[in-house]
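A protein chain is absent from this complex, but the other protein chains hold their places.
Here is chain A:
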Amino acid sequence: MGRLVLNQLSRSFKNVPVVKNVSLTVEDGDFLVLLGPSGCGKTTLLRMIAGLLEPTSGSLELDGVDITTAPSKKRDLAMVFQSYALYPHLSVAKNLAFPLKVRRAAKQDITKRVETVAGMVEIGHLLERKPKELSGGQRQRVAVARALVREPKAFLMDEPLSNLDAKLRTATRQELAALHQRLGATFIYVTHDQVEAMTMATKIALLNGGQLEQLGTPEELYDTPASVFAAGFLGSPATNLIDAELSTSGGSITVMAPSVEAVLWTGETPRRDVVLGIRPEHLNLHAAGSSAAAPSAGAALRGTVELSENLGSEQVIYCRIGEKRVAVRAPRNQRWETGTAVVLSADTPHLHLFDRASGRRLEWQPDATPAHTTAPAQPAAAL
């Protein structure tokens, strides 16, 4: 079992708040990724869960037991550090045995368990080596094995892949995801890498400035970003974000910005400053003047091609739209010369609208209340 409940958890350093009122529940067996840019408080949050830092306020519950003030050795958690923290004076076997030894497990049980986990992560041949005689990837495996050697209630991981090269990172990512499936245990994983978050997580907690920005499955975060920050953080190239004005025209909701116009749903709404978000893969490129260049619904952005980047599998075309540079993913077989006048189109379901002042997502509801913000913390604001 490993069900963790964070309730209004906060932490300040010398009166500077680093984590602010974070509340979330990690169900048993979840792979929760704490995702966010550097300095967003994700590691601080993990260290509070681990018991290495005391929260300034709020509480923590593990399987129904309040562990807010429990010392880390009493929490029955295991952690993989970014630095791996392998004890440099102990051999790999002794590193793996350490958590069992300090709990005074029987000697033959320790030997057996060490061999089992060493086999699980394929480091059986390294048991007699010292950490300094291992490569980065091997050290990472030893660190994971040391966490696995007990059967803790949850595994905590602090950017465990950040010191590996790109190829090894991809391979290890898949192994960790497979390990999680096999063990069915609770994982809490800190990273700033959105690919790690998208590929491994069952749930992502996106943090920004110490606050929980959005909590949900990777699909929810990607498909329905709850805020401008969430839209801009996930995805590469990032979501195109354009300041625009929401209003009603001819019985339809429209979004207008310089060189941008979008006709959305039938209905009415008061004028409102918004941010329009469109993912690069949801934009279609047309030469200006072609028949497809004047869509009847959805958004149309007019501009010129500024730059194209060849990514191998596809290309990213950057277009100048008014003051903004907008990225579009396009197949490699299309050729777009710099300076070509183009129209970018996107369908209505792929347009994301955010309130410009609060940054929260706006959802269209055709019925009684035409639209409301989905912000859990913000009061619902009708359009």
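Methods note: a contact is a pair of C-beta atoms (placed from the backbone, for glycine too) under 8 Å apart; a residue touches a chain by one contact, two chains touch by 3 or more; residues count from 1.
One rule holds for everything that comes next: contacts and distances are computed from a predicted model.
The listed options are "Sugar ABC transporter permease", "MBOAT family protein", "Aminomethyltransferase" or "Phosphoribosylformylglycinamidine synthase subunit PurL", and the UniProt record of the chain not shown names that protein "Sugar ABC transporter permease". Contact with the undisplayed chain is limited, among A:Gly64, A:Pro88 or A:Gly184, to A:Pro88. The hidden chain makes contact, of the residues A:Leu9, A:Leu34 or A:Ala78, with A:Ala78. Which of A:Arg113, A:Arg146 or A:Arg272 touches the hidden chain is settled by the complete complex: it is A:Arg146. The omitted chain makes contact with chain A at the following residues, 50-52, 71-73, 75, 77-79, 81, 83, 85, 87-89, 98-99, 102-103, 130, 132, 146, 150, 156.
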